[in-house]
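Okay, so here's the structure we're looking at.
A single protein chain has been omitted; all remaining protein chains appear in their positions.
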Amino acid sequence: MQSDSAAVAGPLGIVPEGGEVTSRTGGRNLALDEFLHSKRAIGGCAVVLLLVLFCFVGPLIYRTNQTAVNLNLANLPPGNGHPLGTDEYGIDVLGRLMVGGQSSLELGFAVAIASTVIGALYGAISGMVGGVVDAFLMRIVDTLLAVPTFILLLIVASMFSLNLATIILLLTLLSWPYVCRLVRAQVLALRSREFVQASTAMGSTRTRILFRHMVPNTFNIFIVTATFAVADSIYALSALSFLGLGPPPPFADWGTMLTNGVNDLFDSYPWEVYPALIVLVITVLAFRQIGDALNDIASSRSSVR
Amino acid sequence: MRRTHRLAAAAAALALTTLVAACAAGGGGTVGGGSVVKGQKIKGGTVTIAEVGASPNDIFPLLPATNSNGYNGTFTFGMWPWLVYSGDGAKSVPNPQESLYSSLKYSDGDKVITIVLKPWKWSDGVPITSRDFTFVYNMLKVEYNDWFDYVSGLFPVDVAKVETPNTHTVVLDLTRSYNPEFYTDNVLATIPLLPQHAWDKTSASGKVGNYDETKAGAKAVWNFLQGQGTKMGTFATNPLWKVVDGPWRLAAFQSSGYYAWVPNKNYSGPDKPVLNKVIWTPFTTDTSEMNTLRSGTSLDVASVPLNDIRQLPALKAEGYSVAQVPAPGVAEILPNFYAPVAGLLLRQLYIRQAMEYLINRKQIVQKAFAGYADPGNGPVPVLYGQQWDSPLEKAGGPYQYAPGKAIALLKAHGWKVVPGGTDTCVKPGTAPDECGAGITAGEPLTFQLLFASGTESFNEQNAAIQSSESLGGIKITLKSEPFNTLVSTTGTCNAQSHPASICNDWQIQQYGYNSYLMDPSGAGQFNTDANGNYGGYSTPEMDNLINATEYGSSDSAFFAYEDYAAKQLPLLWLPNESTVFVYKKNLAGVTPLNPFSGLYNPEVWYYTKSAS
Partner (left out) sequence: MTWYLVRRIGQSVAVIIGVMVLTFILVHLEPGSTARAVLGLKATPARVAIFNDTYGLNRPLPVQFWLYCTHVLHGNFGVSYAAGQPVSTLIAQRLPRDAVLIGISTVLALIIGIPVGLYQAIHHGTVRDDIVAGTWFTLYSAPDFMEALLLIAVFSVHFHVLQPSFTGGITSVGGLFADPNALILPVLVLSINSVAGFSQYMRSSAIEELGQEYIRTARAKGMAERLILTRHLLRNAVLPIITILGLSLPNIVAGAVIAEAIFNFPGMGLLFWQSALAHDFPVMLGATLIIGVATVAGNLAADIAYGVLDPRIRHAV
């Protein structure tokens, strides 16, 4: 058996085909314990928590008008009641970072959760049912994986006006196959294991097996992929905005803020570029640290058998 | 990066669709070399011109109806100029020196035009004759529906008869009278002459004949030339395209849009090229163009997207001069008079007036367009203050920014005005102090503004409009769509099309600007049946005033039309951005730019030995 199961989803979101993940051998508490002992995981979580506070609680303390456009106040340098200056619409940049962060984080979490749930169920069912149905279902997944997500996203974005909800929907539709592949591989591996065969023998229904055995046993995979999905979706939206296909104003997210300021990269108004870039990188980095730490835990556990 | 690409696309598409390509390059006229010349003139040299989003794909000057690529005009015009050369420097008048005619006479109540051609020659030494005109006419007469520049009812359909009394005279007998200025500026200035002695054939290996004289033959020639015109791989080598009458001929072409011109040694016109070569190099995005300009490479002339205006000081430091040219066109918010509910509101002149009063155009020019825009006082651009601008427009137009006036207007018509909120109609009815026909009590004053996405200055402009309209309680919601999608979902909405589902989905929209030829006529835009009248504006008075400018001969007709349109607001006027570009300091003759013939006239450019 190939044993590089460790590398669940790498930073590229790559899923090794035919990779097989070995079941957990201990209780979930052990995983939690390991997680709590991982400095990277704890650090990442702390940063994410701070970012959530900054974006969702920040605006309650630091109050700014994020809706009224006033071109006379556009592009003011930091200072004078605007700690990070104003942007090209005359809106306070610090306040915009908070509001924009709400969109970015909502996007990341929503896509991560939705795509993980869909992918996990699809993969589990496909793996459980097996046979022709499985083969057909997996070709659909392969199809979605054969064309880069970003390319499919561009096709749709070039034709439709997008908003946060539709972007979440789209990214979810395009991201779940990654999760699905992994979960299915895990299910296939589990199906042949004693405890599943035992419960089948004892007359458990497929649904019961799915939820009692399969889902808990694949939990670590989709936690890992979810953390990567958060980072990837925030990133995808920023790339989309950069190509001019993001949502219109007054929508703000870190990616849009970044691309609006890009023309001022070389001179002029650095405060319209770098703050957004820094929070974006920190966020993506934090989620990837968490994912990577989890990945390491999964990896060390599967190799010790 | 994104933004200007879209805008360029928008401009290009619109330019061509209005009447004809606004983009074309060619001779610069006698007033061409306007920039201050320092130092000595150098013979020869190569100029590299950078354009964003420009990639021509058809070399046959009579573009097929399915090709809306505005850059084909720029591409072919330097090789096959039009009968009437548009623009003298930046002035919207024909340039007789550069034109192919030596005289144009209107007679018989402006129904007959006698065109006398100059004794100029094709690049292969064969004289340009009236036969070259009839060659074009014969093809178009059969295939006008497949000709992109065809405007319903005009040339060649309005021609009853063409006679050629001798080799350099053409007599056009029209089916009706036209205003000569209109016909010369907007019709004759869209027709090139083509070399019958080289192109009148139906296959590459076939012999040249008089095939165009029969209907079937003209069709065959047309199809052959159209087919050859799309073969990008042979643009620079096909013998057909080597016969030119403009100052340039094609030396190289890549499908990416890169091409090179070298001088036509036998060019008969007054401005013989001084440069050895002109290279056009396309950039997909303004970001890559700006990066290249900033990195000190060999680009000599380049358009600068408005989003990058702030980099102008740095470009000056790199050795460039800056110039700008106003776009001949009108930018607007387009109201849909046939939208459900919103259309009833928009039909009320006082509501359109209130909306226009609440657009701070001066601020938009300064902030969203960095000062490089026409103020948009009415239907005619005033930035280059020419013969077409009425005193009213020059003075700022009828509706300058005044929230107080907007509020007063709304109150006077039975609205409860809630600044920052949404106004509601409290006095329904059709009396002068009531809301107007079809508007019910409690009706909110709100519109969705649909606009083309991806252009930063549009985003800023529309966000600012949303903000300032709310001062009068007019609530605007913004929705943007990719330009091509916006176009694909916008139908022409008028009494004939109604009810059409395509007219239900948009209320007001902003996508760019409608371009003008030399004569900024309202024909085709505001008259009832106009192809470009997408919103369905219609009043008999407007139709009469426009007809007077198109068919009449009164000198005052144009101002009468212009002021009426300015006040009537068939469109809500907006600022229209100018084109800004940079050129190497030691390059002379570049300004003034000619926006009617594609901005650039490299035949009058030359390098100087200067110490700059």
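Think of it as A and B in the order they're written, each chain with its own count starting at 1.
Please note the rule applied: a residue touches a chain if its C-beta (ideal position, glycine included) is under 8 Å from a C-beta of that chain, and two chains touch if they have at least 3 such contacts.
Small disclaimer: the values here were computed from a predicted structure and weren't measured.
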Residue among B:Trp80, B:Phe283 or B:Phe596 touching the omitted chain: B:Phe283
Among B:Thr66, B:Ser205 or B:Gln387, residue touching the chain not depicted: B:Thr66
Among A:Cys45, A:Leu105, A:Leu258 or A:Ile297, the residue in touch with the chain that has been omitted: A:Leu258
Which of B:Asn57, B:Asn210, B:Gln324 or B:Thr422 contacts the chain that the document leaves out: B:Asn57
Chain B residues that touch the omitted chain in the full complex: 1, 5-6, 9, 13-14, 16-18, 48, 50, 55, 57-58, 65-69, 145-146, 152, 230, 232-233, 252-256, 258-260, 279, 281, 283-285, 287-289, 291-292, 294-299, 482-485, 487-491, 502, 511, 531-532, 534
Contact set of chain A toward the excluded chain (per top definition): 1-4, 6-7, 10-18, 20, 40, 135, 139-140, 142-152, 154-156, 158-160, 231, 235, 238-239, 242-243, 255, 258-259, 262, 265-266, 277, 280-281, 284-285, 288-289, 292, 295, 299, 303
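The rule is simple: only the chains that are shown with their structure count from here on.
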Distance from chain B to chain A - Cα centre to Cα centre, in angstrom: 46
Complex contact set, residues of chain A against chain B: 68-72, 74, 88-89, 157-161, 242-245, 247-250, 259-260, 262-264, 266-269
Footprint of chain A on chain B - complex, ascending: 1-3, 5-6, 287, 290, 294, 307-308, 310-311, 314, 363-364, 366-368, 451, 453-456, 459-460, 462-464, 466-467, 478-482, 484-485
